[in-house]
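A single protein chain has been omitted; all remaining protein chains appear in their positions.
On to chain A.
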Amino acid sequence: MSGSGKEALTLPQPAQMRTAAPDAGFGRRLRLSVAAGGRHLEPWLLPLLLLVLWQAGASLGWISSRVLPAPRDIGASFVELVKSGQLLKNLQISCGRAFSGFFIGAVIGLVLGFWTGTSRRMERLLDTSVQMVRNIPHLALTPLVILWFGIGEDSKVFLIALGVMFPIYLNTFHGIRSVDRQLIEMGRVYGLSGWGLFRDVILPGTLPSILVGIRFSLGVMWLTLIVAETIAASSGLGYMAMNAREFFQTDIVVIAILLYALLGKLADMAARGLERRWLKWHPEFAKTGA
C-alpha cells in the first residue's frame, strides 16, 4: 500500500531527472525516504512536543515537582526502581493476578457461553440468572469480596475473574446464536453432526465474536486490577503507587500509571495478533494477514 503511494510521488520526476545532475536519482530517493519516514513518525509528533514542553516547564520551575516531576527525574527514578528489583517484583505480582483472574473468568465465560448457546434447555435454565447478575457492577462487590477473602490474592483474582467472565460469556453466547443457520444446515446435509459440526461450523463461526469479547474483557481486567490494587493490596503496581503517594513520591506514582497504560496497550496488541492469526479467512483481516 505504501508502495503505491511512493509510485504516485515519483510520477513527475523523470522530466526533472533529464536536466539534473547524475546523482539526482540518489537525492530523490533520499528525499522520498525522508518523506515516507516522516509520515510514519507524524503520529508521534504531538506526544514528543508535549514531552519537551513538560521538561521545559519543569526545568523553568513552572510546574512544581510535587504536581508533576520532570520527565528526566521520572526516568532517573525508573532506573532506580529497576535496579533495586522492586519494579520487576511488583510488575510480576500484578501480571500474575491479572492473568490468573483473566484465565479463570475466560474459561468460565466460554464454557457457560457455549453451553447456553448450544442447548435451549441450558439457556432457559441459566441465561436469565446470568443476565441479572451481569447488571451488578462487579466493582461494587469489592467491600463484600474483601470481607470474604481479606486483602490477599484471592480477592483480586476473584474480582478480575468476575469482571472478565461476563463480556466473554455474552459474546460467546451471541456469537453462537448468530452463526449462519444456512451453514449449519449445509453441514448437516454433508454429514456433520455433534462434535464435527461444532468443530467445523459452530466454533469458527463464533470465533470473531469471542475475540471481541476477549478484547473487551482485557480492558475490564486492567481496570479491575488497578481498582483492586489501589483499594486493598500489600504488593503490586497499585500498591507501589499508593505507597509512594504517602511519601509524596510523585515520580513513582507517574511511573505506575505509565506502566498500567503500557500493559494495557500490550494486551490489546496481543488480542489483535490473535485476530490476525485466527481470522485469516475474514476479508477484513486478510489484508494484514497476507
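By definition in this document, a residue touches a chain if its C-beta (ideal position, glycine included) is under 8 Å from a C-beta of that chain, and two chains touch if they have at least 3 such contacts; residues count from 1.
What we mean here is this: contacts and distances are computed from a predicted model.
Not every chain of the complex appears here, and the one that does not is recorded in UniProt as "Aliphatic sulfonate ABC transporter ATP-binding protein", selected from "Pyridine nucleotide-disulfide oxidoreductase", "AA3-600 quinol oxidase subunit I", "Inner membrane protein YebS" or "Aliphatic sulfonate ABC transporter ATP-binding protein".
Of the options A:Pro47, A:Pro137 or A:Pro283, the residue whose C-beta touches the omitted chain is A:Pro283. Touch with the chain that is not drawn comes from one residue among A:Val201, A:Val220, A:Ala241 or A:Ile255, which is A:Val201.
Listed here are the chain A residues that touch the chain not shown: 182-183, 185-192, 196, 200-201, 204-205, 207, 280-283, 286.
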